[in-house]
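Only one protein chain is missing from this complex, and each of the others stays in its spot.
So, subunit A:
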Amino acid sequence: MSGWESYYKAEGDEEEEEEESPDVGGEYKYSGRDSLIFLVDVSRPMFESQGENELTPFDMSIQCIESVYTSKIISSDRDFLGVVFYGTKKDKNSVNFKNIYVLQELDNPGAKRVLELDQFKGQQGQNHFQDLIGHGCDYSLSEVLWVCANLFSDVQVKMSHKRIMLFTNDDDPHGSDSAKASRARTKASDLRDTGIFLDLMHLKKHGGFDISLFYRDIISVEEDADLGVHFEESSRLEDLLRKVRAKETRKRVLSRLKFKLDRDTALTVGIYNLVQKASKPPPVRLYRETNEPVKTKTRTFNVNTGSLLLPSDTKRSQIYGNRKIVLEKEETEQLKRFDEPGLVLIGFKPLALLKKHHYLRPSLFMYPEESLVNGSSTLFSALLIKCLEKEVIALCRYTPRKSTPPYFVALVPQEEELDDQKIQVTPPGFQLVFLPYADDKRNVPAPEKVMANPEQIDKMKAIVQKLRFKYRSDSFENPVLQQHFRNLEALALDLMEPEQAVDLTLPKVEAMHKRLGSLVDEFKDLVYPPDYNPEGKATKRKQDGESSGSKRPNVELSKEELKVHATKGTLGKLTVPMLKEACRVCGLRGGLKKQELVDALTQHFLKD
């Protein structure tokens, strides 16, 4: 497939190529960019810490913003971020309003910006703030919002989502000035109309933060009206972080599909991915002299005439049973077509029949989509309630796109869950679990069963109990990614030495050792014979004797021999080094995979 995928890249429109949704490995991409402005109240109360060792609200906000920056760099570096302070002494903004300081305009998050934010952290950071900007006394929230709106409109790129996060611990900023308050309300509603969302990240305040005093009319309510989720005010950094995290990414639908109960009864659902592998971004090629990025063009041409080839000048072929079978490119697409995109209900099965070890690829999430078929939500909700109650799953045939063959999926009902901060941790809906086909299952040779005796099992139970911990899905960072970005950061900021990322995936050997004490030795005594060494190499390799002499097997074969193999179709019997050598002798570029080598040779010999 790689052959013609790259072909299409040559057509130029890279953006479009990227947005082509899921590839087979379960990775998805979206169009448009998100933008987010952090709007921070920097008036004096924000710098007053609530307790002895507690962070000031301002410090918390800054740390929080910095963490969003770094995570954005990893997860979605195309998004725009900006930081605005209000209630400042100095001012810096395009319309020269007082007491508003635009620290960072909307742009991609980058190393310098992170560094700039870093300077505002801690006690030193507060001093730095005083020197650089200073507290002001007066501000108008309507002007503040105006500045933010300008920032959004200054961006030339198409934005898919605009959001402001307001950090403050003042629940009634214009308590004495009703004119200002009403202007702020008007401005806030203007923003709403232009599609800008405003979220309040309210921080702890003596006597509690009362949203009803002022902010209730200012903040936007989610598009899906009654979110039913109201945050508590945050007094700890972790709480604030989680709140910000929850809001920071806009939920994006992968596709809107019909869920057909039968041929003509359908509701519409949105499909979302709640887990997606974050991977190292692909490298960019730069021109050595100037470090500017270069464009990559791939083109296909005819070797004999040198003329460029259009897609229509090529066909696709595969070789089976020594025969070259040729199809048009369209036909290779066409044969993958089975259903119209959508989900087709097959029936229901007890949840218990869904086997834990039948896992194929990351599951997706399904939520009703009222915008296409009215009444979808009610039917969806009824199905969800009943599936939960009866503990059944719905089995469906899932076709995400037109030219994608179907896979069977189990719809597993999932009930909504909130945590103690009333933040939704599990949304209501169905998980879409992919089920393997017969081809995806492999037979593995299982060794003979020898069961441990109860005494041995009990000893292991004691070990297991000692090493108990609470697993959270977000407790492990990807050490490879983290190190990669630390390295980049170090290079970007001209640091001498990159910060070493802590590898959380390594076992805490010493702590474990301490906890286990003598249990390990006791278990070993019960299970292992005295002279047994579990670390030792497995039984000596049988071939040891002969392999030393013939370490490098004779990889050369005469052309005649090869030809015999090719005509008999037995090239596959040869080893990869032999095939490589054969390709080299015949002057072929075979590729790396065995199949490619075999194909190349077969073609070469059959052609003669």
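Rule of thumb we're sticking to: a contact is a pair of C-beta atoms (placed from the backbone, for glycine too) under 8 Å apart; a residue touches a chain by one contact, two chains touch by 3 or more; residues count from 1.
The rule is short, and it goes like this: contacts and distances are computed from a predicted model.
Student: Mind telling me which option in "Beta-hexosaminidase", "Up-regulated during skeletal muscle growth protein 5", "ATP-dependent DNA helicase 2 subunit 2" or "Large ribosomal subunit protein bL21m" is what UniProt lists for the chain we can't see?
Tutor: This omitted chain is identified in its UniProt record as "ATP-dependent DNA helicase 2 subunit 2".
Student: I'm checking contacts with the chain that's been left out. Which of A:G122, A:G195 or A:P479 qualifies?
Tutor: Selected residue, touching the omitted chain: A:P479.
Student: Looking at A:V95, A:I457 or A:V585, which makes contact with the chain not pictured?
Tutor: If we include the chain that is not displayed, A:I457 is the one touching it.
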